[in-house]
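What you see is the complex with one protein chain gone and the rest in place.
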Amino acid sequence: MLRECWENVQRTKPLVHNITNYVTVNDVANVLLACGGSPIMSDEPEDVEDITSICGGLNINIGTLNERSIEAMYRAGRRANELGHPVLLDPVGTGASGLRTRTADGLVKEIHFTAIRGNISEIKTIATGSGTTKGVDADVADAVTEENLGAAVSFAKDLAGRLDTVIAITGAIDIVADAGKAYVIRNGRPEMGRITGTGCQLSGLAAAYLVANPGRSLEAVATAVTLMGIAGEIGWERMLPGDGNSTYRNRIIDAIYNMDGDMLEKMAKTEMF
Amino acid sequence: MLRECWENVQRTKPLVHNITNYVTVNDVANVLLACGGSPIMSDEPEDVEDITSICGGLNINIGTLNERSIEAMYRAGRRANELGHPVLLDPVGTGASGLRTRTADGLVKEIHFTAIRGNISEIKTIATGSGTTKGVDADVADAVTEENLGAAVSFAKDLAGRLDTVIAITGAIDIVADAGKAYVIRNGRPEMGRITGTGCQLSGLAAAYLVANPGRSLEAVATAVTLMGIAGEIGWERMLPGDGNSTYRNRIIDAIYNMDGDMLEKMAKTEMF
Partner (left out) sequence: MLRECWENVQRTKPLVHNITNYVTVNDVANVLLACGGSPIMSDEPEDVEDITSICGGLNINIGTLNERSIEAMYRAGRRANELGHPVLLDPVGTGASGLRTRTADGLVKEIHFTAIRGNISEIKTIATGSGTTKGVDADVADAVTEENLGAAVSFAKDLAGRLDTVIAITGAIDIVADAGKAYVIRNGRPEMGRITGTGCQLSGLAAAYLVANPGRSLEAVATAVTLMGIAGEIGWERMLPGDGNSTYRNRIIDAIYNMDGDMLEKMAKTEMF
């Protein structure tokens, strides 16, 4: 699965339309180029339908949403749905403000998402339509642990079934689920949380994997999540004394650039649950 | 002072709401994570009151202001004032355009700022409500030097008293003053001016220090300024032949990530004036 999904990205060089936040957008673009894909960014309502039409898929991230970009999300999402392009939602900070919660909720009701990726607090807010997220990081009380893993997997499968999507809950332990199956992934490092936007980068990556692997959405997203985690491990191994989160950011993107199918297969801690 | 302020940030992990420019926003986010805090960015008027409410403090930077974000600055600023959160203003380029000067002036009149940080030209514009800044860098004619330091400190104290705030004037020599006391800080390196956004990064850092050190605003800002300068020195020591401003940017953020209270105390060139 991992090698095949990876090879499909190398072979097809998927073009991804991103409506994303201005905080981490440069890293999202460089990650898409690193993984073998290609990024376009556009969030003007009058521009997005044309742009999404020439792309293979759409990545919607609400990290710095505004009235203009929200309209763009709806218009691009509808068009991508019409064209049968995969669409991914990254509901950054849903639950942390009324506008974010309403926007994520409204998008999920009107657009069919191929996948939704967030931290556990964000995905819980997606499930209930309301939430009390404490910012853009997951609430500690919500965290997926070895103890509550079974319940979290059931929750992810149920939500995936209800929304006819793939749910990716990422954190110390990652869960990627559709209605019937789930992968649990234990790659990655806690220090990735000290870099802004590793979640946003993963969402861009997952969108590229969805485009390159049609009809295999669960496997595509699980591979992207595994790849990001492994890149975090390889990047960390290359850290020198005095290096910190800024260098780590570069090292992770570099590791994605230098990844190959063998490394992915060898380092993966990905299991069907 | 330095160690204690630093430890309070590590212990409390302050969450800072940033309404900031899209040029340097990623570095501001990574600096906040590097220093032990956590960033949220939001500049949509309908979003900012909710977001600022869940944070500990607010950092307003007018570097790429627009009509929408200006409204967001007022709404977030008022709410933060109501909640008693510290609010910092970085009046980027005030004096360089009518809109920037009017915006900074209007914000200072309506919002109570816990601290205002800028270069000498920007702070002079804050003081007079008009100015002739030649861009986003300080005018050479304005520069704080050993010769005019006494006058500059008096100016900073007077302005701090008049606006009931902490004034931080940063440049080759930094001044941090309230109405009664001032710190003069001689850390840092001139090459920091060849990286975009070291000032913006410092403002984010200072906001985190204000949140974590309630009731000690002068000390909080002086510690943040000292920390940034020391990080610039440590980062420079790690430069290799062929490295330039892009690598230096990474090294400075890395140095903030790896800072500790001992290093801060040992390297500080911070004195009460």
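What to note about this one:
The chains carry the letters A and B, assigned in the order they are written, with residues numbered from 1 in each.
The rule is short, and it goes like this: a residue touches a chain if its C-beta (ideal position, glycine included) is under 8 Å from a C-beta of that chain, and two chains touch if they have at least 3 such contacts.
Not measured: the values here are computed from a predicted model.
The chain not shown here is touched by just one of A:121, A:203 or A:250, and that residue is A:250. Residue A:41 is the one among A:41, A:83 or A:143 that touches the chain not shown.
In the full complex, subunit B makes contact with the omitted chain through residues 21-24, 26-27, 63-67, 93, 96-100, 134-137, 194-197, 242-247, 249-250.
On the side of subunit A, the interface with the absent chain consists of residues 15, 22, 25-26, 29-30, 33-34, 38-44, 46-47, 50-51, 54-55, 68, 234, 238, 249-258, using the contact rule stated above.
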